[in-house]
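Since the structure comes first, as structure tokens, the remarks are kept for the end.
Left out: one protein chain. Kept in place: all the others.
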Amino acid sequence: MKALVIAEHADVARELAGGARGLGADEVSLVCFGGVVDNAADTVLNVAVPEGALVDDAYLALVPFAEQSDAVLVEATRRGKVIAGRLAAKMGTAAATATVALTQDGARGTYFGGVAERVQKPAAGTAVYLVAAGVCDAAQASGAGEAVDVAWVAPERAAKATAVEPRERTAADPTKSDVVVAAGRGFAEEADLDLARALAEKLGGAIACSRPLTEGVNWLPTELYVGVSGLTVTPKVYVAAGISGQMQHMVGANRSGCVVAVNKDKNAPVFKQCDFGIVGDVKEVLPALTAAL
Amino acid sequence: MDFALTDEQELLLESVREFCDRYFTEDIVKQMYETHSMPDEIAEAYRDAGFGLMGIPEEYGGIPADRVTIGLMIEELYRRAGCMHILYQNSLSMFDIMEFGTEAQKQEAMEHYMETGWPIASLSISEPGAGSDNRSMTTVAKKQADGTYKLSGQKTWVTMGAVLPYTIVIAKDEDPSHDNGSMSLWLVKMDTPGVSTAPLHKIGQQCIPFCEVYLDDVVLTEDQRMGKPGEGFMMLMKNFEVERAYIVAEQVGLAQAALEDAAKYANQRIAFGKPIARLEMIQELLADMEIKVQNTRNMLYKTLWMMDEGQSVQLESAMLKRYGCSSCFEVADSALQIYAGLGYTTEVRVGRLWADMRGNMFGGGTHEIMAYIAGRQVAKKYAE
């Protein structure tokens, strides 16, 4: 079978290429809008995005490649979702979301904020999968990576990008760290977040947060938000500090190796979902823990 | 009999829940009890959602609403917030002004409310020597040779008295003696010479500050009077009935919050190897709590419905206040008992609810005066 991989990040592109092999693809084409991906696919499609065009609109150039494929795996970024949606619509299908796993049975994704997991696959024709980072195994990726240039095809009425401001990644990426210290509403003031940063630094990890800290108060950027509509992280140690343990958050963390909870409310649901819990104020526990390590 | 709510009532309750969830967060509630206040932002949002305009006449920008609907709104405002905030009490003085005030007073009150989200005035009714026994009040307004009046006396338990710009004072006309039943309502500006306040400290309801108000030869002009001279007491009495019902709406909302907390805790707390909710003595407490909450609610909405129908509720409102406020307090007391030692700490809110609700057994008329009012009515009702 033939697979097409579309990604924005080189490391995720490699994962998806591995995922395509896992689905049984013997011919993998890959396009990545962010960096070079060597030895991961049979063919690498080079799509140059013209100045002022949206990456989202690259779908039009990729339609013939998608139509020739049995499966299209797209990285589940905001732009990736537009590309996947457009390609699926062109082919009369809908993309299935794989936030948990992607196998030959279909795409396993969270449903209703993590209350359930749902496996979906297309009834017929080309399958389009939206795949989250961390779902597939990059180790399975292989291929000579023969380069093919693909000409840009502009939509009849395209939106124009007038400015792009890179968001500075001030912190380490929680999806790539062995330790994630996640902060929640238990932090009374923004300055207290330094306590979480100090612990993360001591452990060589990243900080993350639950939704309330990004929405409304804006204490942390949305890219650090773990949960159903944010990141899924799989560190060796996940420290949920001042996080109550709502399903919408925990679904993004419950595949971590060891979950540690710090909360002053001993009835917080997080204590039912952790390996080690400590009942206490983050303001006291975190500095003491940092010192004890 | 139809106990179902209309779509509109259900949507209103959803809005109230959305409002409470957004504004009465745990930290904010804690801060309100520590600082004896409520953030302006909440008063403004309450105004913007139109909750504070419910029951105010439409020509002044209000939203006409029946009393059953207002009662439902109040109950949910207190249940979902889980604290004794000021919001509903704010409306009481606004109702008095809109009902008895002069055109100029009404306009000023509405302008102030729309600008700030806070009512323009507190209510100065009780005195150190005259609570439920209103006749014993000694605050008096005497007419002067120049046509002005001089107001003297002392008022107490004036909720928000030191915070709001005006207070509505009930004072005897000319003669402070017990036999004089002629009283008037006055809208007094707090920064008038001769008006001063002294704080009082509460054991509950700390987020609603009250104070004493001293009135020393405060000069008033005729245009500060609300309603007709001599009828002040009758005017207050008229609104007492609906106010009592609304206090019970607050109380049953808080009782429901305490009941929900206690039942949840009883399901979690393990003693003797099982959740205490499986112990018969705890089950009896929970059953009686639910009965009291449901009974109070039934009496409350029946009474409000009767008012909406234009029926007299002299008996019903007194019975409701007497039964509802004490039974709901008993619910809080049982909730505290279920929590036991934990409930006696400030770690959980049940102790705070308990202290808040105790105050409603005399605020708005004591338990005892309600028996007096209701008892007379019952005797009259069955007299041959």
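Going in written order, the chains are labelled A and B, and every chain counts its residues from 1.
Everything that follows uses one rule, which is that a contact is a pair of C-beta atoms (placed from the backbone, for glycine too) under 8 Å apart; a residue touches a chain by one contact, two chains touch by 3 or more.
The working rule: contacts and distances are computed from a predicted model.
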- [ ] Pick, from "Electron transfer flavoprotein small subunit", "Stage 0 sporulation protein A homolog", "Nitrate ABC transporter permease" or "Anaerobic benzoate catabolism transcriptional regulator", the protein name that UniProt gives for the chain of this complex that is not shown.
- [x] "Electron transfer flavoprotein small subunit"
TODO: Considering the whole complex rather than only what is displayed, give the residues of chain A touching the chain that is not shown.
DONE: 8, 34, 54, 56, 77-79, 81-82, 84-86, 88-90, 92-97, 105-106, 109-123, 125, 130, 155-167, 169, 178-179, 203, 215, 222-223, 228-229, 236-237, 239, 254-255, 257-260, 266, 271-281, 284-285, 288-289, 292-293
Open item on the list: If the hidden chain were put back, which residues of chain B would touch it?
Closed with: 7-8, 10-12, 14-15, 18-19, 22, 45, 48-51, 53-54, 63, 65, 69
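Here is the rule we go by: only the chains that are shown with their structure count from here on.
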Task: Averaged-CA centre spacing for the pair chain B and chain A, given as whole angstrom - done: 52
